[in-house]
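Here's a structure for you.
Missing here: one protein chain of the complex. Every other protein chain is in place.
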């Protein structure tokens, strides 16, 4: 069983890292968004591997189903799909790379590897070689949301509402500024008006 | 409430007051119920059009549709069942009115007088471009063109959709069966007009080809009975036997014309009639004659640009003779083309002999065939006594020409 | 799972994702690109939280709760951020970060 899990983990890590790399480097912003979706999906699968089923499903539902769609919509609304320079250039690029590599190679990885995480040994159930651990699932999560983290839960709800209202307010366009799509009757009326004006001018002359 | 827009005027049409229901959405259920009724009733066949339920489908290839009388697909031409006379008088009304201009026709002419006859010589409708408007049938004063009910016209042969008279003709009884009441209304006038035009049609003109063939077959039979004696000897043909299939009378006419031309052209050697039987023993003289014939043909071709005197001189009282003249010209031209290589072959002695022999044999065969074919055809063409009128005429002319030439010498 | 793969491996994957996201957020010129980088960083954090939950405290819901909150915040952030992008695009007709500099002194 371990071999299978390790192989799957390796493939998923490759997918996550590769897709993320593509997402930040490709020129076409739509492709970047699609790579981002692939990355989200890989992360969701990793959650499944980590036995966090509810989180995995939520990841797919929110990130893949909502956030990425939102991003795609925004890209299509702004219509800037392929720019000439999609990344910063010159020294700024090199500094950025340096920051990221330095963070990764000198801070994060050494810390992660050197720190003793005190991982408790898995509880092995009797008569089986598989671990039988009490995993918190969706039911526990739901109960804790109501009993333990109620305030946080409410605050999150308020945050979401505010974000919703804020997004609407920011993106709202005044009706008057919007170019109206004319109905058939309106078009006809306009044409008639123009015609009338034309004949009046002629008469005036 | 429905909104209707009519050139800027808004007309609001309000329906009757809506029924208030206990449960909103009941009208949606009513809609579903209607569809349910249709679904349930569809398992029986619909009987007539007053019944709004049941399956209306006609399963076409198995079940032929019952077409209404006024259904129209493609135009057809009518002819009288009994006499075989076509109703069409080539008045060109349909050709004129046809919106996609797919109707083409030529008027028949009296072969003896050359005057137009109220009959059609060739009638073509391009079915592939026809739009089935039915104007031609509407406009036809003689009820000769009608709309067919046959719609199974699909084919892989696109040019084949250009339909000629032969394929367009249908007997009146066929149309009568398609549209009995329409024909009943038109019958009296149409038949009267047909009688009028039949009077002005000589011989086989204006007869449906189906019947023409029958008549011709009958005549051929008669001729075979009458002509027990061998046909008049045919002259050796200058042109090699053509692979092209010609109708017998055409061949005869051509032969005669060529004979005449040859006679006119050379005018020194013996009249061609004498030559053929002698050529049996393949003598060098014979080869020489054949070669000569080829050369003569060339000459004739060269001359052929201007109308040869024997053809233009006599009044072309016979249609066949006139045709023969034109054909002779063409044949001569072709003969010249064919002869050219033979003439060139003269320089090479061994080959030349062979070629000449071959040409001679071919010429003989062609002449024989022509002679055989000529008899019945010529009989059929005109009255029985003048069995090979055209050929004889041409032969006489040729003889005269030969005589004249010898005198000149 | 816990036997087959050490916690460090999962954390390293998360760290890599975080650094890539950081690079994207810093180096991309278009606003949507920056947003994509930020989303990647948030996902890296989520992986960390789930991994800690699974390896250290599988019986408690603390880690999962945080993930849910972060996802909520990310969704809110995406909504507001994209609304901003659209508003900016409407005003300046560009979605490049560098071109929006009217506040520059």
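When the chains are written out, they are named A, B and C in that same order, and each has its own residue count from 1.
Just so we're on the same page, a residue touches a chain if its C-beta (ideal position, glycine included) is under 8 Å from a C-beta of that chain, and two chains touch if they have at least 3 such contacts.
Quick note on the criterion: contacts and distances are computed from a predicted model.
Novice: Just go with whichever of "Dissimilatory sulfite reductase beta subunit", "Na+/H+ antiporter subunit D", "ABC transporter ATP-binding protein" or "NADH-quinone oxidoreductase subunit H" UniProt uses as the name of the absent chain.
Specialist: "NADH-quinone oxidoreductase subunit H"
Novice: I'd like the shown chains that the missing chain touches, ordered by label.
Specialist: A, B
Novice: From the listed residues A:21, A:66, A:93 or A:119, report the one that touches the chain absent from this view.
Specialist: A:66
Novice: Footprint of the hidden chain on chain A, which residues?
Specialist: 1-5, 28, 30-31, 34, 37, 41, 53-54, 57-58, 60-61, 64-66, 68-69, 72-73, 76, 137-139, 183, 185-186, 188-189, 192-193
Novice: Kindly note down the residues of chain B that lie in touch with the hidden chain.
Specialist: These residues of chain B touch the chain that is not shown: 1, 3, 5, 8-10, 12, 23-25, 28, 31-32, 34-36, 38-39, 42-43, 46, 53-57, 59.
One rule holds for everything that comes next: only the chains that are shown with their structure count from here on.
Novice: Could you work out how far the Cα centre of chain B sits from that of chain C, in whole Å?
Specialist: 85
Novice: Once you find the CA centre of chain A and the CA centre of chain B, what distance in Å lies between them?
Specialist: Computed from C-alpha means, the inter-chain centre distance equals 78 Å.
Novice: Which residues does chain B have that touch at least 2 chains other than itself?
Specialist: none
Novice: At which residue positions does chain C touch at least two other chains?
Specialist: Not one residue in chain C touches at least two other chains.
Novice: Within the complex, which stretch of chain A touches chain C?
Specialist: 1-2, 5-6, 9, 13, 16-17, 20-21, 23-24, 29, 32-33, 36, 39-40, 43, 46-47, 49-52, 54-55, 58-59, 62-63, 66-67, 70-71, 73-75, 77-78, 80, 83, 85-88, 92-93, 96-97, 99-101, 103-104, 108-109, 112-113, 117-120, 122, 131, 133-136, 140-141, 144-145, 148-149, 152, 156, 159-160, 162-164, 166-168, 170-171, 173
Novice: Under the stated contact criterion, what part of chain C meets chain A in this complex?
Specialist: 1-13, 15-24, 26-30, 32-33, 35-37, 39-40, 43, 46-47, 50-51, 53-56, 58-61, 64-65, 67-69, 71-80, 82-87, 89-90, 94-96, 98
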